[in-house]
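The structure appears right after this line, and notes come after that.
The complex appears here minus one protein chain, its other protein chains still in place.
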């Protein structure tokens, strides 16, 4: 398949180990070409995310993909403290890298400008996959309101559709971290948006047997990923006795590169609460169209788990 | 069964036709005694609600039950305009009453004071059933913080548990109408609270065949109710082609007088949003106990529909 | 002057040493009769305030004035922790009372009910002076919307008119402690309201020479007050090197019992912010009538300091 015919992906990420797996899924898909990766502050700050992404790209010999760093803060200025999180202090499992990549490979162009420029370089061709807080996308929209018109579509991991959150009782991490950005993107992006929400992730987590099957593969990249994940598995899953292995960003890439795996979805009008005492960052879904607004989002409500497993299996065999 | 042994109910209502049916269900239950009905502004203002309740009580020869009017406004002062709603301009279907009850039967004591006094008259005995906005209960709590300790339990029709509303995209009517009151009651009432939320109602609506079975009964009260409901059925259900007949307050009374019909429920910590742009009045449920608070509410998530139908059937045969 | 002809005052207070002085001013005025004192949680909780008031009344042989306790919490439920404040842990300077009054003198009737009953006992006669958070007044309004119509007028110490606060940068203590109550009272009380705002107090503080003149008087009550105030003077004024002695509640009673001392005032429409991040409790004054609402408040902007000093002088000679 020539580059001409491939599906072009731009990934905006706050990697993050689920981001890492999700990026590998995109890289492993033969019909997909990742033409740029922009990083955003989320799990850790954007600079560290860029380093993480380079480390991942080096592991699969894809350092030719340009990586762009963005700003430290959210659109209204909040800065998440870089303390320990689900993915460790460095966002990538806190496992030392004996042979780090050349960090000068990080592009000097700002990620926001890169997104604008890529959309102009490949008008109508790009599927944008957003795996972190939506800060970059929101700034792009403010600087270039026609950005969305030049995209093919946008898949977002973020938000929720039954009021259940993972960072607060009612908000999902990516949307909570920059709620104004999430509000801007859902309201003003201007291309088809598909949401992979937190409840979907909860309802499609993997049994641990599947996890073992994937991470015990005898491949370099499976060993690389297993190594990065070991602290998280120990400190988080085992200590808290999780029944299942939770996925998030993986579902967004899966849906983006293989829409057939979407089993059920609803086109609805959504907004993001930005001023609640308890609900900031929550998605409000207008199921019964009380607000008389056109649908602005497709929410996936069921997805083919076996297909996702197979896409990760392919990713874990990537050379 | 002597009065001593009966379950004592106090009903706080903004009747409303579902309130009317719910009250009939309580009146028809042989093990239940309704010792007082307080009215609250909601569907219509409290004064009109009291008139509606008297009309209902007259139809079943129960005018000995005291009815207490309360204030026009919500706790922070909002006043719902008395315009047309689901239950008509008068909240009771806008069907003229040829033989109205004596409205002097409405007690001069304020409903808030009545609630306090009833709780003192029957300490530990009263099941309070709240079928409207929670204004009265919130004022009682402010005036007498020990009120809840003297109740047996409280069943509330209101709120939601998956972020879906009926008056806004994310809020249910009773909680939306007085969100501060709902917040106060869930936080400070101090007796076991069971919630019948909007999503439960949606998931347990009746097929129209059941509706016909209930309202075509050859009894005086079935005819009375069918007459009251005719405009609503025509203007609301038929015009909008509803697939099912929706119940609300009926479920709260059913659960209160027959807890065995509760098939599934969860004890959780909940708060009510009062400051959101889009989410004011929404219940936030802390399913995963992120806030480390003790459960303050039992949310019913499944209920026995057949039993509810039978309770309504009994109500429709009340003489 | 017969009781018939006197100006009748009801004082709602969270005493507080400035409240104490203010109450003395009212008691010392020959044309004034204080017919009841209701207490409200503010500086300390309502129960403690009632004890403080009784202690003061005993000192001036006025234990015949009925004192009514109210609820612990604000209208929406916040409860100020009873920690150290400007007036000490007990709100009255933390000076032991060797000969306490009989606390059984505190009335069993709730303060909110007492306010309603007093307004009915003396319709059109009562000047209500509010010296603490407006919780009680707001609850009265909800329970009896016609309350204000039976008052002569209401003087309130609270709020601000240039956006300067004493508890937060933009809010005054009384309004900040129960902003919803302040909002309700300004919006719905329904009798003429005069506000003594924080900036007025700041601009009319006393030189220390005046303070000495007042508190060094050789009278029992001056000694009593000086004793109560000694910790505050030491811990607060001296440590922080205050240039002047600040008054607050004194100005509200002064204006209430002697309106001629008001040198300048404006009739304006005001609302209280209840939802700001930084501005909750602040008064918003519509100086240029942009909202096209009728004035609901008279804000005093200049007052006769000499007169106030003389009223305090009279108070300090009360026997």
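As written, the chain order gives the labels A, B and C, with residue 1 at the start of each chain.
We take it that a residue touches a chain if its C-beta (ideal position, glycine included) is under 8 Å from a C-beta of that chain, and two chains touch if they have at least 3 such contacts.
Keep in mind that what you see is a predicted model, and the values were worked out from it rather than measured.
Seen in the complete assembly, the chain not on display touches A, C.
Considering the full assembly, A:75 is the residue among A:75, A:106 or A:225 that touches the omitted chain. From the options C:168, C:244, C:266 or C:301, the residue with contact to the chain not on display is C:168. When you scan C:106, C:256 or C:271 for touch with the missing chain, the hit is C:271. Take subunit A: the residues that touch the chain left off the picture are 71-73, 75-77, 110, 112, 139, 142-145, 180, 183-184, 187-188, 274-275. Subunit C residues in contact with the hidden partner, per the touch definition given at the top, are 160-166, 168-170, 271, 273-280, 282, 284-288, 290-291.
Operating definition for what follows: only the chains that are shown with their structure count from here on.
Here the chain at the heart of the structure, going by C-alpha means, is B.
For this pair, subunit A with subunit C, the centres built from the Cα atoms lie 57 Å apart. Computed from the mean C-alpha positions, the centre of subunit A lies at a distance of 44 Å from the centre of subunit B.
The multi-chain contact residues of subunit A, meaning those touching 2 or more other chains, are 275.
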